[in-house]
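One structure below.
Complex shown without one protein chain; remaining protein chains in place.
So that you can tell them apart, the chains are marked A, B and C in the order they are listed, and the count of residues begins at 1 in each.
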Amino acid sequence: MTILQTERKTITYRDAVREAIRAAMEADDRVFLMGEDVGRYGGCYAVSKGLLEEFGPERVRDTPLSEAAFVGAGIGAALGGMRPIVEVMTVNFSLLALDQIVNTAALFLHMSGGQFNVPLVIRMATGAGRQVAAQHSHSLEGWYAHIPGIKVLTPATIEDARWMLGAALADPDPVIIFEHAALYNTQGELPPQGDSPFDIATARVRRPGSDLSLITYGGGLPKALAAAEELSLDGIAAEVLDLRVLRPLDTKAMLATVRSTHRAVVIDEGWKTAGISAEISARIAEEALWELDAPLVRVCTEEVPIPYSRHLEEAALPQVPKIVAAAHRVMGR
Amino acid sequence: MTILQTERKTITYRDAVREAIRAAMEADDRVFLMGEDVGRYGGCYAVSKGLLEEFGPERVRDTPLSEAAFVGAGIGAALGGMRPIVEVMTVNFSLLALDQIVNTAALFLHMSGGQFNVPLVIRMATGAGRQVAAQHSHSLEGWYAHIPGIKVLTPATIEDARWMLGAALADPDPVIIFEHAALYNTQGELPPQGDSPFDIATARVRRPGSDLSLITYGGGLPKALAAAEELSLDGIAAEVLDLRVLRPLDTKAMLATVRSTHRAVVIDEGWKTAGISAEISARIAEEALWELDAPLVRVCTEEVPIPYSRHLEEAALPQVPKIVAAAHRVMGR
Amino acid sequence: MTDPEHGRHLLREMLRIRRFEEKCAQLYQAEKIRGFLHLYIGEEAVAVGVMEALTPEDAVVATYREHGHALARGMDPGRIMAEMYGKVEGCSRGRGGSMHLFDAGIRFYGGNAIVGGGLPLGVGLGLADHLQGRDRVTAVFFGEGAVAEGEFHESMNLAALWRLPVLFCCENNLYAMGTALNRSESQNRLTLKAASYEMPAWEVDGMDVLAVEEAARMAVESVRGGGGPHFLELRTYRFRAHSMFDPELYRGKDEIEQWKLRDPIESWRSILSEQGLLSDDEWNQMEEEVRAEVQSAVDFAEAGTWEPVDQLTRFVYSEA
Partner (left out) sequence: MTDPEHGRHLLREMLRIRRFEEKCAQLYQAEKIRGFLHLYIGEEAVAVGVMEALTPEDAVVATYREHGHALARGMDPGRIMAEMYGKVEGCSRGRGGSMHLFDAGIRFYGGNAIVGGGLPLGVGLGLADHLQGRDRVTAVFFGEGAVAEGEFHESMNLAALWRLPVLFCCENNLYAMGTALNRSESQNRLTLKAASYEMPAWEVDGMDVLAVEEAARMAVESVRGGGGPHFLELRTYRFRAHSMFDPELYRGKDEIEQWKLRDPIESWRSILSEQGLLSDDEWNQMEEEVRAEVQSAVDFAEAGTWEPVDQLTRFVYSEA
């Protein structure tokens, strides 16, 4: 993705998600949107603004503050033949619904011996960087990726924001889409609909390079691209791999980039310990050990709750200079 | 630990935990036990049997089935000067309390700028292996280890079952103790109280060896020890490292054993992807890359919900033959 | 006066559950069945009575104590037993066991082992029917212990707020494992909870199969007719331990014996006999037929096969 600030034909990530919801609801009347303040308020990030007027309150359902029940109701509605899009306002509140996600949605197909699949899509905003402090700044998408039975998507580009949802709705199993809140305002050109069905299985190289690999996803992508740009000024050609999907991970793509560059930095806004960055690092070390010319380095969020004050929050999160420094370390220069 | 089946002086893991609770309650009247069926029922694993009679219903409190509220009440009671031991019957149900653990207990000290620490101990049973199927067989201790602000203990020996609790209660911050349900019936000698204060910071070598390291914790320990025994018959000397603490991880001990053996297998009853095994593998690869004579191998639970039927459940979990096979792979023989 | 046919049908349905579960208990001792096993013995009138009120198009969500519901709903006993044996011929291919009976053919959505966990699901099934304009009803069963869970409250409110076609069936057997209701709820009048959501709620004698059936029929009719969700408190008692591991320290033998005097099967059998609707021969024949049915379920399970281990990783995601 190239982030363009041109005046024509550009669209925000927010608009892309809204357009995806609208198109899905137009195409299939089993699809409906449900969540806190998706209707009258217009969505806490204005994603669903206008949809209530367009589709009415039955299909754009404001829910009470009952995360467990409305996520569980989404599971039930999916079992009942609907194609619900459940919006959990942010990942922080999804902890209240975790029982339903982990103990019901993820297990149902298996426990029923293959009888009942759950075609549910859950969307939630994730991430830090807006000074909203510890309880509103979690990045737990990598944590969710630990759970078999669910799929985890992390659209980082306008294109993915626009097209992943439809593919997720077509998926027979529970899919969780994490939208990094800092991306909603990003603008870019929306490429015409590409492959159909849209690919939600593989990672993509967003910038080719031969010296080292920057492996990231979601909110990390713009930072990795910026770091790659900066590194290029130092004559270092960084390849940027956008994972796109955290479960199941595209191991092949990870190994392919590392086999070509022999060095890697993983950028993850989640905490480091036992996060998705650990899995990436472990898989590469386990499956491509002899290909590595240097130990892999992870640039993650510091292992602290996210502080409010701007300078501390900035220091806690992965930032371009940290990525650049890590890349130099890995390059040995 | 040596698991002994002698008739004298041995004690079960269950008794060791009960004794730990009793001793703590005797020593400090701020300590109380609270959870589902800890009182009249005697504890769902009979751990707290007899304590109600001894300490009365105020200090051995049966709770309603309200995991979020009674875990949260434990946090509040800790803030109010008590030293609660909150029992969540099993880790499976703790998902209902995760908001309180992750958004309150883990963050409180930080959000309050250091003013309010939460001296809370949560105990829960964990693990599979008893044919209780997908919703009752989670192993999420490694998942919890992702969260800054909490400490995660996994007593695997009679000694740790007996003494870790007291140390956890003395800790000023939230500590979660995971007791693998399959361990409750294990018997062993209880060594006299060792170091005081009891160490809840470091890993321990449970069996020395020079050819490869088996790194594990909790329910994995007996299996790793059995595998080491079997490997010794093939002339392979496996060192078994019991992590004991999953957060913060004792990286030094992990690196020490690998620096001495140059090969490692990680055994973890959790799922592999982005679990604690990934962190172990990643740290070793990142910090001791050039020390490794072979890629590290992880023996984890297959990435499936745990099936009920015995043969499938057995196939899903780490087992001694799998560990032995992995060790041979790592040894190249 | 009861319709004779129907009266005997109710009796037989309860008896099927009783005898089936007695066999399960034996098979547990024989280690044919493993893991958790929660018996419904004593509570049969509840499942049988409620199921009478449902049509095949309706849906059922139950708990880990759901053999009775599965049988009364019409699940094949052989497939239930095979499930408990862990055989691939089981209703959930042996993946679920006693706590996770599923059957798409009869819209039986489990078998949920998280207390309260099935309620949101039931609300969602109701929501789907509401959105599709179907007049189906979803019956959700749960114990009185579940009333303390947040998921119960959130689900009740959501169903009432959106007037969804859900029948909440609270099986009040007075205990949640070892915790008596009065140690679990500050207010034991459970219908008041429903009232606080403006949901119609009735207290029903759950030991009286006819009373249950009548209440369920009225409630289901109202729900189906657009009356929004209803709540039934079904007062019953479990005669056996909570599970096979329960030493029952928390209640006296006396109490159990008192309740056994109200055994729903014995009571209903006497009524039918007194009304001349059931001769001893008929009863003996019924016993024999039920015995044979249970035996053939066991035979089916015994003859079942183990799913090949190489299929372990199936059913995590749907197959293309």
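Following the convention adopted for this analysis, a contact is a pair of C-beta atoms (placed from the backbone, for glycine too) under 8 Å apart; a residue touches a chain by one contact, two chains touch by 3 or more.
What you see is a predicted model; the values in this text were computed from it and never measured.
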item: Given C:44, C:58, C:171 or C:185, the one touching the chain that is not displayed; value: C:185
item: Hidden-chain contact residue, picked from the options C:33, C:160 or C:177; value: C:160
item: Sole residue of C:131, C:199 or C:277 that reaches the chain not shown, by the stated touch rule; value: C:199
item: Residues from chain A at the interface with the omitted partner, ascending; value: 36-37, 39-42, 44, 62, 64-69, 92-93, 96, 130-136, 302-305, 307-312, 315-316
item: Interface with the undisplayed chain - residues on chain C; value: 148-154, 157, 160-161, 183-187, 192-193, 195-199
item: Chain B, residues in touch with the chain not shown (by the definition above); value: 32, 58-59, 63-64, 66, 68-82, 84, 99-100, 103-104, 108-117, 148-149, 151, 172-173
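One rule holds in what follows: only the chains that are shown with their structure count from here on.
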item: CA centroid of chain A to CA centroid of chain B, Å; value: 31
item: Distance between the centres, which are taken as Cα means, of chain C and chain A, whole angstrom; value: 41
item: Overlap residues in chain C, where contacts from two or more other chains coincide; value: 92, 94-96, 100, 112, 114, 117, 150-151, 315-316
item: For chain A, residues that touch 2 or more chains besides their own; value: 68, 99, 103, 110-111, 148-149
